[in-house]
Structure formats: C-alpha cells, structure tokens
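Only one protein chain is missing; all other protein chains are in place.
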Amino acid sequence: MDEIRDGIDQIDCDILIIGGGTAGPMAALKAKKKNPKANIILLDKANVKRSGAICMGMDGLNNSVIPGYATPEQYTKEITVANDGICDQAAVYRYAQECYGIIQELDSFGIRFQKDQNGEYDVKKVHHIGTYVLPMPNGDTVKKALYRQLRKARINIINRYMATRLLTGEGRVAGAICVNTRSAEFLVVRAKAVIMGLGAAGRLGLPTSGYLYGTYENASNSGEGYAMAYHAGAGLANLECYQINPLIKDYNGPACAYVAGPMGGYTANARGERFIECDYWSGQMMQEFFDELQGGKGPVYLKLNHLAEETVAEIERVLHIVERPTRGHFHRGRGTDYRKQMIEMHISEIGFCSGHSASGVFVDEHARTTIPGLYAAGDMANVPHNYMLGAFTHGAFAGEDAADYVAEMDFAAFDQADIEAERTRVLAPTKREDGIPPNQIEYKTRRLVNDYLQPPKVTAKMHLAQKRFAEVREDMENAMYVRDAHELMRALEASSILDCADMAAAASLYRTESRWGLYHNRVEYERDDENWFCHTILTKGDDGMPASRKQDVKPYVVDIAEDEKDAYAKQRVKPSVAAE
Amino acid sequence: MTVLFEDFNDIDDLAAGLNDPTPSGRIMAVIELADSADPAAIPYLAGAISDADAGVRKQAALALTDFDGPDTAAALVVALADSVQEVRDAAAVSLTELKEPAAGDALLPHLGSADEFTLVACLAGIKELRRPEAMEPAIAALEHPSPTVRMQAVGVIGWLQDPAALSALQKAAADVDVQVRRVALTALGFSRTEAAESALIAALSDPHWHPREAAAETLAKSGGAACVSHLRRALDDDYWQVRLKAVRSLGKLGAREAAMQIGPLISLDIPNLRKECAAVLGELAVPETRSFLAAFEHDSDPDVRKNVRWALARIDAAAA
C-alpha cells in the first residue's frame, strides 16, 4: 500500500458527488429518489462510513425550525441580523421552510431526536424569540444510519479517491479529475452535473498547540472544495468573513456553551465574571472574547463549577459521549473536574466554514454555484450559519435540482489537455529525487496565516502575507517532494491550503471596512454600510490571481425592522453590572 | 487498477465466513454482512446470535441495528436472554432502533415476559413502533413490581396517545414510585380532556417536587381555564423549579389575570426564574407589570436583562 503506481482510468456518470460526509450522502439519496435511473457516484478521499465533520456524530441540532417552536420568518430574520445584514435570504428562508421535512426523514433513517412521553419532538427552549435546539440522544450513530441508507439505495460509492480539479467545457461543468490516495492512480470522471460537499477549510490557520492536525474542524477538511471551485472559475462569497470560534484551549473542541448555557453555564474571565451577554457564536462575541484576552483579563473560561451536581453530570454526559468523545480523556488527563475548576478557553485558528459564519462558494436557494451544472452544499457553500441540518437540507436541494438538470443534458466536451496538465501538476512532487516534504510546506503556510492574516487585520501585514505565500508557492511548485501516495495526498492538501490562504488575504484586503466583529476587523477602517453593504465575490482573474468584485445583497424576503438590526452588536456586559 | 466501487457482494458468499473455525473470522463475516444492508443477511445474523463465542454474538447483536422487521426483532429477543451481559446490552440498544411497525410482531408475545430485562427491552422497543396491540400488555405491566418496567409501560401508553388509556395513565400518575408518577403526568400531555386536567391539577399537590414540576409543565398542553387558579397557587411552591414551570404554563395559557402575581417573582434570587418571569410578562403584556420589569432592566444576569428589555418593548408596543 501507498507505493506510487502509474495508471489512469475514465468513467462516466450522470451526477458526481464529491464528499461523502453530510451534504453529499443526502444529495445522493435525493437525486436517486427523484431520478432512479440516474447513474450517481459518491466519491470521498476517506471512507464514506466515517468521513467528514460528523465522523463521530453530533449531539443535537442547533438550528431546527420546527412548527410550533419557531417560524421560517423568525429564523430568517435572526440569521440575517447575525450576519450584519449581508445575506441573500432566499436560501435561508427555503432552508427554514423545508428543514423540518429533512428532520423527519433523518428520523426515519434511524437518527433519533429527543422526544417527550407522547413521542413528540422535545425542543429545548433557549431563546424567547425562537427555539431551535433539538437534542439527539443517539447522535453517535448518524454516519452509520446514513451509510445504511446509501447501501440500501445502492448508491455507487468510491472511497479513497481525492478529487483535485474540476473539468469544465461549453461553459458548464464536465466532470472531475481524481487521484487515489493510496496508489496515486488517476481517475477521470465525466459527469453531467457535479455536487461538491467537501466541507470547511479547517487546516488554514495553525492551532496554538502547533500540531498540524489539532484543528477545530475535522483535519481532513483541508479546503479542496474552495480550491477546486476557484480554479474552475466559480465565484466565492465573503471569504473575509473568517470562521473563528471560542474553544477549549489546546484540545480545540467546542466548549459547547449552547449545551451548557441553557443549564446555567457561561463564559467568564479570569475573575469568574461574565463579560459577554450571549454565548451564541458570532463575530461580535469573538471580538469581546479577543478584547478580554488582550486586555489582560484572561484567561477566558467556561464556568460550570457553580452548578448543581446533577446539572454538571448531565452536561458531561452530553459533551463527552457524542461529537468529540476524547474531550473526557483530555479533561481527565489534566485533572480538570467541571465541579471544581473552570475550563480554560481560547480563540481558534482561522478557517472558512459557513456552518458558523457566512463565507464560501456562492450558491442560490437551489445550491447552484455560478457554473451551470456545478452545485455546492454544506460547510463550503456560503449559506450562513448552516450547521449540520443545513448541510443535509441544502444537500437535498442540490440532489433534487441536479436530478432534473441531468435529465436534459449531455456531457460537456472538455479539453483533453486539461487532464494531462493536471497529471503533470499532481505528479510533479513524485518525479523529484529530493526536496521539501509537504508537511513543511503546509506548516510554513499555516504559520504565516497566523502571523499575518489572523485578525485584527492590518493592511501591511496582509501584503507581507501575500509576498511570503508567493515564495512558498514557488517552493511548492518547484521543490516539493513526496515518497509515497499518502504523502502525495498531503502535498495536494498543502496546495489547497495555500490557495485558501491566498484567497483569504485577497478577500480581506478587498473589503475596506470592518464587519462581522472579529471575523473581519480591519483596524484601519470603520464599518461602512454606504459602500460595503454588499457581498464580495472572489473569482480567479485572467492573470491567474484572485479578483474581487461587489455584488448586491438581494432584496429581503423577510423584512428587518430598523431597531432589530443591531441585536447582536451590543455584546459586552455593561461595566457597572459586570462589577456586581 | 485499484478497485473503484464498494462491492455489493453475494450474501451467501459473505455468510460462508460464518463457518470460519476462529471467532475473529466469524466476527469479520458478521461485519461484512452488516455493511451489506441487504435484508437477505438477516437470517445469517440471526444464526450468529447463537454462536458459541460471545464476541461473535455481541457483534451480531450490534449488526442487527442495521436491519429492521420481525425477523431482526426476533433474533434480538433471543439475545436478550444471553448469558453474557454485554450481548444482552447490545441487543437491548439495537431493539430501540427498530422503525418498522411490523417488527413489533416479534415483540408482542414477550410483553408479558417473566424476565425483567427482556420485558423492559421489549417495551422500550415497541414504544416507537406504536402498535395498538401493545396497549393491553402495557396497561397490565403497570402492575409489575419493578418501577423500571412500569416506567417503560407508561412510555408505550403515552406514545399511543389513545384516549381509552387515560384512566390507566391517571392511575399511573398516582403510582407509589416518584419517577413513574412523573413520566405518567408528562404522558397525559396529549389529552385536552377534563380527566387529564384534573389528574394534573391533583398532582400539583404531590408530596414530591418532581411530579409537581411535571404537572405544572404539562398543564400548558392539557389545561384550560380551570387550571389557572391552581397554577397560580403553584407560584408559591417551595421549589423554584415548580414555580418556574407554573410561570411558563400561565404564559402559554395567556392567563393575563396572573400577571400581577408573577410580577413580584422576578425579584427572587434565581436567575432562571427571573428569566422566565420576564419572558412570560412580555408574552402577557399587562401594562401594570411594567414597574416590576423596569426594576430589572439592569439585572446582573445578561439573559434576564435581555428578556426584560424584550418584555418592556412588548408592553410599550401593546400600549401604543
């Protein structure tokens, strides 16, 4: 295993789905259901059984819109406000209308949601405006249940092939070029439609632990989706709106204030005082978090040690069993007992992920990108604050729309030379006698991301970043060296990471205002609604470098009253009150 | 060329591995059969439930989670009586994953089982299947000496939401066991009848606070005008948890007449209660409660402040 073999194969399908995590399997199932004759392939660089952000499960839904508890209008309003108004509401509103049907469908797959003694959904109240949290008591079986459905529907699954570039022709998508992660053999897939569900760009910044894989996101989500969409010419929206999360320091998993919050836990400073109003993850909340750390009032903690024993036990049960089960090991290793000590938190490395922010490949309410036949869903698509249920729901939209699209389409012709060029690019590190291993290319890129791109964003630093990235790119293209197919996968990931770093710098420099709290805090600029109440769309320019333009926010479907617009802006506890 | 697609192998071929002389070989066969997700694998996995090796039996019980229907359920029932606890536990968990109502055919005959572990697991398994035939044995199980059994039986009855079972639930709401009473009161929530309401009102005087809390909460669903005075009395309960649910339910019932009584509760030193009071005062929007709220506009708990401000805005909007 892992030795590099020469080989290339070509296959055809109607719909190629890249990424078997959350959105991808749902897209496959929906497309197959709508068009049973369609030839569908679900491809993953890992194994669909346990791939993606939810490989170990999920403890609940954060954004379920269930009749009787929340309305699509309320939800759309809250998401719009949480994103400083930069939001095409149609995709959010459609999600809010249809996600309940997806919940019921997941339920029928065997993914259980908490129910009361009458078998009705037991939605947890956390907010007086709307109620969105629905716990999942057997959330550790999500992937297993999805896999079972894929097998039953007899979806063609290809594991351990990594898509590296999309093929386009005739102004639309034509397929993808893939490489086996254990043999370096090539696979060209011609497809009438391609659905991308490749997850977040989670390996962009370097975690403070210095461990390359100690990221918040599943470290296999290294940003291929963004890079492939970019090179194919698709538009990417608002990439300057980084993902930055408050996490348990070093462990880098979520502290899950949304689990602990309703039970009385909260984020506190070194004196055990509460300093933010709302533990809901937002750019403003992160800005306050950052200011507290910078202002010498840190460390910042998750405080649970004031809670009753049975409350702490329940929080432990939820947090340690599902999603990141090693969390319990981590706390035990350090002798942290929630009953006695507060839990040290820190700011995560930066990344791209619409699950918790608003950046990504631009899509509409059908999950269509700007390239005909190409779809994107889940963390890599730009529908804001989408979380897991959003990935399932938009994956469903993509699968259904693609099923219709391929019924009327034939394969697009593409240039065979594109395949040869990609083979040459991919295999270059295998053709050298020695050189720089991918882990060093990756480490340097990510260290530079931390040094120069991490907010607060400074123009001069971002220019330096671009200069340094160009130097690393030079090394990557001319001197990177791999010894086996596994290292080749890492080399390709390093390339995606560098592409994402370049995009992050370019997008951040383009928007000359501050917005979304810490996510895009450009210290030299104030918020500027007059000039920047718009999306920014990044594409690959004619010179091969990122090019940005403005795009209007579509007229709202749900009106936002003037006094509701800054609901998330005032996050800091008033000093007089905090002192009490 | 490396194999591209995941296989859809012939089940009989995969099952041949169940004859492997080593337990680990048989475990592998069980895993492959499970991954097939093909119902043709069920009889083979059912056979593996009686394997000589406990590791194989446990893997088979886990593997059956991937299947459904009466044959799957029947095999799992066999495993409930296994000599090894790990196998029994795996089977009990797998039983709760059943979805097809037909799977209940295999569970119904065991709803009177003399073995407590089997009885509890079969009741838990049939609950989500919502089989009307389970009603009678579940009602009978309410007489079982074990509270665990009685609690599962209440679940079965509650999920069926059959008005004919109201008297059984009423009886369970007066069970000797506190937790049985608690779940029975919650289960009454499907009914908007006088019978359900009176059982819940009676439970507001339960000696233990858990049932009182459940009753106060469930009255929001089952209660009408008749319960408002009782919920108002519950605002003086010794336990803030009960008071909180009473406040919540009075809000849901739109009991504006209770607003002036809820108002003073906001000054109690329990943030969760203050938070709920503020939200409910906002929902009821009675102008006279404005002064109670205004005093807490700068409460030390941010969530309380947020609700207070929201409530004040609601009251002012209603007045305008």
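By letter and in written order, the chains are A and B; residue numbering begins at 1 in each of them.
One rule holds for everything that comes next: a residue touches a chain if its C-beta (ideal position, glycine included) is under 8 Å from a C-beta of that chain, and two chains touch if they have at least 3 such contacts.
The working rule: contacts and distances are computed from a predicted model.
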item	value
Chain excluded from display, named as in UniProt, from "Ger(X)C family spore germination protein", "ABC transporter permease", "NADH-quinone oxidoreductase subunit H" or "4Fe-4S ferredoxin"	"4Fe-4S ferredoxin"
Which displayed chains the unshown chain touches	A, B
Residue, one of A:S209, A:N305 or A:Q341, that touches the chain absent here	A:S209
Contact partner of the left-out chain, one of A:N63, A:N218 or A:Q284	A:N218
Given A:H306, A:H366 or A:H486, the one touching the chain that is not displayed	A:H486
Listed residues A:R5, A:H329 or A:K550, member touching the removed chain	A:H329
Full-complex contact with the absent chain, from B:N9, B:T22, B:S146 or B:S205	B:T22
Where the missing chain touches chain B, by residue	20, 22, 24-25, 27-28, 31, 55, 59
Chain not shown, touching residues in chain A	1-2, 46-47, 49-52, 55-56, 140, 159-160, 181-182, 207, 209-215, 218-220, 250-252, 324-326, 329-330, 333-334, 434-437, 486, 489-490
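Criterion: only the chains that are shown with their structure count from here on.
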item	value
Contact set on chain A toward chain B in their complex	7, 9, 11, 48-49, 108, 110, 112, 116-119, 128-129, 138, 141, 144, 147-148, 151-152, 154, 156-159, 161, 180, 182-183, 185, 187, 264, 274, 276-278, 573-574, 576-577, 580
Contact footprint of chain A on chain B as seen in their complex	1-2, 4-6, 8, 35-38, 65-66, 97, 99, 127-128, 130, 154-155, 158-159, 161, 183, 186-187, 189-190, 271-272, 279, 282, 298-303, 305-307, 310
